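Worksheet for the structure shown next.
Note that one protein chain is taken out, while the other chains of the complex remain in position.
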Amino acid sequence: MGLREFVIRRLVQLVFTFWAFFTILFVLFRMVPGDPTSMFLLDGMTAEQREQRIAELGLDQPLHIQYINYIEQLLTGDFGQSFIYREPVIDIIVVRFMNTIVLMGTALVIAYLIGVTFGALMGWWRGSRFERGGIVVTLVARSSPEFWVGIVLLSVFVFWLGWFPSSGMRATGGDLGGGFVQRYGSLDFLRHLFLPALTGAIVYLATPTLLMRSTMLDVLKADFIEIKKAEGLPERTVLYKHAARNSVLPLVTVMAIATGAAMGGSVVIETVFNWPGMGREMVRSVNNNDYPVAMAAFFLMGSVVIIMNFVADLAYVYLDPRVEYE
Amino acid sequence: MSLLEITDLQTYYRAEGGWVRATDGVSLSLDHGETIGLVGESGSGKTTLAKSIIRLFPDNAEIHGGSIEFDGTEITELSSKELRNRIRWKEISMIPQNAMNGFDPVYTVGEQIMQVIRHHEDGTSKAEARTRARELFDDLGIDPDRIDDYPHQFSGGMAQRAMIALALALEPQLMLADEPTTALDVVIQDRILETIKAKQEAIDSAMIMITHDMSVVSETCDRIAVVYGGRVVEIADAETIIMNPRHPYTLGLRNAFPDISSEDEELISIPGTPPNLVDPEEGCRFAPRCPFAEEECWSVTPEPQSYGDGHIVECHRADEVELLQEEAGKKETWMEQDLGKPEELSTDGGEPQTGRSTDGLEGDHE
Partner (left out) sequence: MSTQTPSRAERLADGLERRFDRFRDGLSVFKGDRLGQIGVGLLVMFVFVGIFARPTTIEFLNITIPGIAPHDPTERAVGGRLESPSAAHPLGTTDRGRDVFSQLLVGTRVTLLVGSLAAFMAVFIGTNVGLISAYFGGWVDDLLMRITDIVYAVPFLPFAIVLVAIIGSSIVNIIAAIVLILWRSTARVIRAQVLSHKNRPYVESAEAIGASDVRIMYRHILPNVLPLAFLYAAFAVGWAVIAEASLSFLGFGDPNMLSWGEMIFSVYNADAVRVAWWWVFPPGIAITLFVMSVFFVGRTLEKVVNPELRHKE
C-alpha cells in the first residue's frame, strides 16, 4: 500500500472515530435520570415557557431526528446557548480553548524536551547513579496527581517565597479579551503561565523519560551504534544523531496519549491555578448544570485527542523510513 | 616494520565473579597489506581481540596490560579523542557481520557514507563527498543512484557491498572484518569475499578476518591465528594451519568443515563449550575438552613453542604431531566421553571450570 492510500485510510478512520465520539456524547448527555429534557431547562419557568423552550431546542422531536439535528449542529459549530451566560456557547468556549491550548501545549513541550533529553542520557549512562536517581524521581513525580503537584508549587513559590502570582492569567484581569499578542505576549503573562505549566510538565515528564530510556537501551545494543563509534564520530553525534534519533520514534505514538492526559489534566490544573481555560469552565458548567457548555468543552477535548492520534500516525510514517503502511 | 604489533595484550571485563579475561596475553603482528584470520568458536575471545585494537568495547571492559603499536604509534596510550580522530575509520575500519544492521535505519546509505568522509576530512564539501560516495558504489558494482536509498531497501548482499563501500571510504590501512559473510547465502558469500579481497589489494590495506568458518579463512587469509579461551593457541601461515596443524583444538575445528579435510567424512564437532574466563586456573584451557589431555595439561599452562616459519603452538603434546593428526581424524576420538580431570588432581585443584561461555559479552551473534 502506498503512502496516499494509507493517508486516505486513516482519514476514513478519523471520520468514523469522530462519528462514534459524537454518538457517545449524544447518549451521555441524554442519560440524565428522570425527564431527559429537564437538564436543558431552567427552573422557574411556566409550563408554557417550558413547552416553547423544548420546541426551540428540538427536544419534542423523535430521537432520531434529534440525533440528526445534533450532528448537523456540531458540524456547523453550533453548540447552542449557555444557560448561565446567555450567550452562544461557541463565543464562550473558543477563547478559553485557546488559553487551555497555550497552557497545556507549553507544559507538554517542556515535558517532552526535558523527558527526551533526560531519558536519552539515562539510557546512555546506564547503571549510573544519575540513571537510578532519575527513575525514582520520575516515578515519584508521576505518582502525584496534578492538583497535588500544583498545590506544592503554590505553597512553595507563591505562599512561601512569593515569587509568582497565585492565580489567573494576567495581573490586570481581562483574561478573555484582546488579540493574541495582547493576551499571550507579555512578561506578566509568562509569570502567570510559569507555575501551571511547570505543574503539567512535572506530571507528564515521566512517560517520555521512561520510554525514551528503555528504547535507548534497546537501540544502543544495535550493531549500527558500534559502527558509528568505530567510524570515529564524536560521542555527542552518536548519542543525539543516531541513538536518540532512533529512540524518539516510539515517543511519537504516545504523543496522542499524552495529549489526552493533558486534556484531562487541564481540568485540574486550571482549577488549582484559576486559569481561565476550558477545563475550569467545564467544572464550573457541570456544577451549574450548564450542559451545553460542558458538552462543547468535552467535545473539543475529545477532538484534540482524536486529531493528535491522526497526526501522530502520520508523523510516524514521516519519521521512520521503514514503516509499512499496513 | 610491521603495520600492527600487539604484545601481551590483556582485555578484561568486569563481571560479578571477578575479571573475565576475554583476551589474555595475546601477541600478534601484521604486515602492510597482509590478511590474518582469527578463528575460533563464539566466546573464544576473537572478537574482543580485534575490537581491542580500536578500543571498541563496553564500559565494563578495559585494556589491562600489553601494548598495541599501530604504524609506529602506541594506540593504547592515545586519548579517546585522539583515537577517534586519528585512528578510527581513517586508519582502521570495520565490516560487520550483518550489514543490514550496520547502517542506521533512519538515514540513507549515502548520507552515512558522506557523514564519515566529511567528519574525517575537513573542508570536504557535500557535493564532493557525494561524488565520492557514488564512485565507491560504482566501484563495488552498485548502481550509484542507490546512495539515496535507505538501508532496508537493500538486499542482504547489496547491503554488505554498501558496507564495504563505507569501510573503504577513507582508504584505511587496516580493516576488521567480523564474520562478513555469515549472514549471506553461500553463492553470494564467495562473491563478497572476492570483492573484499580485490578492493583490499587495490588500496593495499591489511585485514583481520574474524570467523568461526575455516573454509572462509583458507580462501582469503595469508596467516591464521586460532583463538581459544582468550589466547592464540596456534598461529601459522594459512597452508600450515589447514594442512599441518599441531594443536588439538585446530584439529577439532578443521573436522567441523569437511570440505577442507577429506570429502567423504562426516562432520565431527568438539564436545563441550568454551571455558569460563573468570580468573581461569593454571593449566591448559582446552584440557577439559581435549581428547589428548594428560596430567601435565591440567596443571601446567603450556608455553608457546615455535616450529619454524612463524608457526607457534601452545600445547604440551605438539611434538606428537603425527599421532594427534591421525587420531583427530577419527570420530570416536571426539565422542562425548569422560574428559574430566583425573581423580588424584581434582582434590587439590577443585573442579575444572567448564560449561560457561563469556555470556556473549563479546558480541558474537552465531
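Lettered A and B in written order, each chain numbered from 1.
The rule is simple: a residue touches a chain if its C-beta (ideal position, glycine included) is under 8 Å from a C-beta of that chain, and two chains touch if they have at least 3 such contacts.
Since this is a predicted model, take the numbers as computed values, not measurements.
Across the whole complex, the hidden chain's contacts among the shown chains comprise A. Residue in contact with the omitted chain (choice from A:85, A:147 or A:184): A:147. The residue touching the chain not shown here, chosen from A:61, A:186 or A:214, is A:214. Residues of subunit A in contact with the chain left out of this view: 13, 16-17, 20-21, 24, 28-29, 31-33, 126-127, 135-136, 139-140, 142-148, 151-152, 154-155, 159, 214, 217, 256-257, 260-261, 263-265, 267-268, 271, 279, 282-283, 286-287, 294, 297-298, 301-302, 305-306, 309.
The working rule: only the chains that are shown with their structure count from here on.
Across the complex, subunit A meets subunit B through its residues 222-224, 226-234, 237, 242, 245-246, 249, 319-322. On subunit B, the positions that touch subunit A within their shared complex are 54, 56, 83-85, 87-90, 93-94, 96-98, 101-106, 115-116, 119-120, 150, 152, 363.
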